[in-house]
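Only one protein chain is missing from this complex, and each of the others stays in its spot.
Labels A and B are assigned to the chains in the order they are written; within every chain, residues are numbered from 1.
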Amino acid sequence: MDAAPPIAKRRPQRWRLMPERGTLSLFELALLAICVALVVARPPQYLQDVVIQTFLWAGLALAWNIAGGFAGLISFGHAAFFGLGAYTSTILTVNHGVTPWIGLWIGGALAAVFATLLTLVCARLRGPFFILSTLAAAEVVRIAALNWEKLTGGAEGLAILPTASVANMVFDSKTTYAALMLGYLVIVYAVTKAVEGSRYGYYLFAARDDEDAASAAGVNPLLARTGAMGLSAFLTGIGGSLFAQYFLFLDPTHVLSPELSFQFALLPALGGLGTAIGPVLGSFAITPLSEMLRAYFGGKAAGLHLAIYGGVLVIVMLYFPSGIAGALQRLSKRWRSSNR
Amino acid sequence: MPHALRWAALAAGAVALLATVVPGAAQESIRIGVLQPMTGPATKNGTENYTAMQIARDMFNERGGINGRKVEFLLADIPTPTAAISETERLTTKEGVKITLGSGVSLLAIPVSQAAERHGVFHWETAGAADIITKRGFKYTFQVGPAAYRYGQAAVDITLDELAPKLGKSPANLRVALLWENRAFGKSVGDSIRAYAKEKNINLVYDEGYDQFLTDMTPIVQRLKDVKPDVLLAISFPNDAILFQRKAKELDFNVGAMVGVSAGYSNPDLRDSIGDMVNGIFVSDFAARVNPKALSPETLKVADEFFKRYDDKMKRPPAGHASSAFSATWALFTEVFPKAKTFEPAELRDIALKLDLPEGSLANGSGIKFTNNDWPVDPKDAGQNLRASIGVWQWQKTGNNQVFPKKLATTEPLMVPLPNWSQR
Partner (left out) sequence: MTTVGQLVFSGLLIGGIYALMSIGLTLIFGVLRVVNFAHGEFLMLAMYGAWAVTKYLGLNPYYSVVAIVPAMFLFGVLVHRMIVAPALDKPHLVVVFATMGLSILMQNVALMAMSADLLDVPPMLGGRSFSFGPFYAKPELLIGFAVAVACTLALRFMLQATYLGKAIRATVQDGEAAQLMGVPVPRIFLITFAAGSALVGLSACVMMPLFSVFPTVGLNFVLIAFVIVVLGGMGSIEGALLGGICIGIVQSLSSYYIAPAFGQMFFFMLFLLVMIFRPAGLLGRKGEASIGIND
C-alpha cells in the first residue's frame, strides 16, 4: 500500500459538506450565499446595523484566531491593535486629509509592527504570563492614548465628519457598509483558509502543539509565532479603521478597552478555536444575540440584558467547550457514521 | 440523547427570549426615544436622570398631555458610545422616533447627538455638558443644561468674588489648585477653568488630571499638601470624591476653601458616605433646589411637586443633574410641544430657536435662549442654552444652600476659611 499523500496535496474527489482544512466546503459556500443575500436584500435599517456589526466582528474574530487559535498565542490585548488601526486612519483623515482607503493600510502596518515587537519581547512567556503581558501592553497603549490629548483628542474622543463620499469612506447607505464589511470578512476568511492549509499553517500548528518537537523538526517557533501575531494585528488594525469609518466616533476608554480585547477572544472561543469557520460562527451567534438582548431588555430593568448574556455565556462554555464548530463537527460525524 | 436535549433546550430558550418581545405599537401618543446609561460605569447618572424624566412625563400626562395626546417614552440602554450609536439608530429607524432625550453623561451625549443628527432627529440634551457638543454644526441638537465651561467659570467666579476676600487675599496672591478626573466632563471643565483662570490672572499652583480607577489618593493629597493652596477646585465623580475627602482627612490636608464641580461633589449620597466631613464644601452646579424667590409661582409649584415625587421614589432628594433632567424635559413638554402641530424635527427646531424664557422659568432656575451661530463669543456655536443657570451651593449643616450668585443665594458662604480637620 502506498503511503497516503499529504492532505494539502490531495485533490478533493467531491465537495465536502462540512468545513475542513485546505478545501472549501458546501457549508462555507452556503454561509457565504446567506451573507450576500443579507447584504443584497436590504433588510430594515436596524437589522442592517446588526448585520454590519456581525460581519465586522466575524472578521476581527478571525484575525484574532490566527494568533490565538492557530499559533496558540492567546492575547487579551488585541484592542491595542484595533485601536492603533482605528486611531491612525482617523487621525490621518481628520488632521491630514488622507483618505481612509490609504490610511487603513498604514494603521494595519503600524499595528503589525507593534505586535511584532511585543511578541519578540514576550517570546519566552507562555500561558497566563503571556496573556497578562498582552493585557498590560494594551492598557499602557490605552492610558497613553487617553493622555496624549493633542494626538488623539483624549477623553472627549475623536469624531469623523459624516459627509458621505467614496473617497471619505463614509456612506449614507447601510447596504454599502454591509458590502464593505462583508468584503473585509471574506478577505480575512480567505487569508485564514490559506494559512490553515499552507505549510506555514502547519508550522504554526506544530509550534502550538509541541514546541520542542517542532523545533526538532526544523520549524522556527519564534519566527512562526511572530509572523502570526503580526498578520493577526495587521488584519485587526484594518478592522479598527473600518469600525471608525462606520461609527464615526472613537474614544480611548471604549476603543482600547480590556472589555473589547476579551470580546475578540470570546467570539473565537465560543465559535471554535483553531478552526477557520469557528470565529465566524461565534460572531454570527453572539453579535446579534447581544444586540437583540440589549434592544429588547435594555429598557426593562437595568442590567437584565447583561445578566441574561452572562448566564448564556456560562452555559454555552460549559456545554459546548469546543465551541459551535466543534459541536457541528460532532453532529456531522454522528450523521455520517449513522448513515453508513 | 443528552446532545439533542441540549440543542433543544438552547433552541427553546432562544424562542422564549424572542417571544418576550413587546413591540411598541404606534398610537396617538407622542413617542420620544430616551437614551440613558442604565448599565456600565455611568449607571447612577442614567438611572437618576431617567427617574426624573419619568416624573416629568407622568406629571405631564396627568395634566392631560397635549390636547389629550400623551407622551410615551422608549428607553434604550447606552452603556458605551458604540451602544449609544446603535441604540439611537434603532430607535430612529426601527421605532421611528423623531425626538430623542438623553444622555446621562457628556461622553455619551457626543455620539448620541451625532447619530441623531445623522438621521435628522430632534435631540434634547439635558445632561451632557462637554463644550464640543454644540460646536459641530448640528441643526437638531439642543443642549439645555449649561456647557462645561460655565461650571468652571462659576467655580472661579465665586473664588474671586467671595472666597478670596474672606480669606484675606488678593487675587494676585491667591494660590489655586485644580484637580480634574480625566473623563470627558472632568477634562472639559478642567480646560475651561485653566483658560478662564489665565484670563483673570489667577495663579494655578497645581493642575493635574487623574485616572478614574485610582484607588489610592495619597500621591495627589501629598502633592497638594506640599503645594499649600488656598482654594482647591476639584472635578471628581462620586467614588473618587469620597476617596479624596477621606484621604485628605487622613493625611491632614487643610485648605482655605474646597470647591467641587458637579458630578461627585453634588451627589446627595455624599453625606451618607462621608458624614459631617462634607459640611463646608462648595459645589458649582445647577442647584437642585434654588431660592424660591427666583422662580415664578407656577414654576415653584411644579418644582415642589417634582421634589416630593422624586424623594418618595428614591428616598432622597435629587442631585443637580436629575433636577436638570426634569426641568429640561418639562420645558420641552410645556414650552415647545404646545406650539407644535406636526412634531417634525424641523418644526421643533424653529420653535426651540424662537424660545426666549428668562431665568427662573424652569424648575431649576434656568431660562432658555439657544445660540444659533449668532453668539459673538463663538459664531460656530449652535444649540447652547445661554440662560442655563449655574451657581454655587454649599453643603451646610442645615442642608444644601445656594450661596452664589447673590441674586439666587439663600445664605452667605459659611466656614471660610475651612476649619482644620482636627477642629471639624
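One rule holds in what follows: contacts are C-beta pairs under 8 Å (C-beta built on N, C-alpha and C of every residue); 3 or more make two chains touch, one makes a residue touch a chain.
Since the model is a prediction, treat every value here as computed from it, not as a measurement.
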Note to self: Touching the hidden chain in the complete assembly: which of B:31, B:44, B:150 or B:387 does that?
What the structure shows: B:44
Next item on the list: Among A:167, A:216 or A:318, single out the residue that touches the unshown chain.
Entry: A:318
Check: Looking at the whole complex, which of A:43, A:197, A:258 or A:288 touches the chain that is not displayed?
Finding: A:258
Next item on the list: Over the whole complex, note the residues of chain B touching the chain we left out.
Entry: 39-41, 43-44, 46-47, 182, 208-216, 218-220, 222-223, 226, 238-239, 242-243, 246, 249-252, 269, 272-275, 277, 421
Item checked: Residues of chain A (touch criterion as defined above) contacting the omitted chain -> 74, 121-122, 124-130, 132-133, 135-137, 139-140, 143-144, 146-147, 258, 262, 265-266, 269-270, 273, 301-304, 306-307, 309-314, 317-318, 321-322
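Assume only the chains that are shown with their structure count from here on.
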Item checked: Sites on chain B touched by chain A in the complex -> 3, 6, 10, 13, 17-18, 20-22, 38-39, 43, 46-47, 74-77, 80-83, 85-87, 89-90, 93-94, 106-107, 110-111, 114, 117-118, 130, 132, 136, 182-184, 186-188, 209, 211
Margin query: Quick check on the complex: what are the chain A residues that touch chain B?
Written below: 44-46, 49, 53, 143, 146-147, 149, 154-157, 159, 162, 247-249, 251, 253-254, 291-296, 298-299, 302-303, 305-306, 308, 312, 316, 319, 330-331
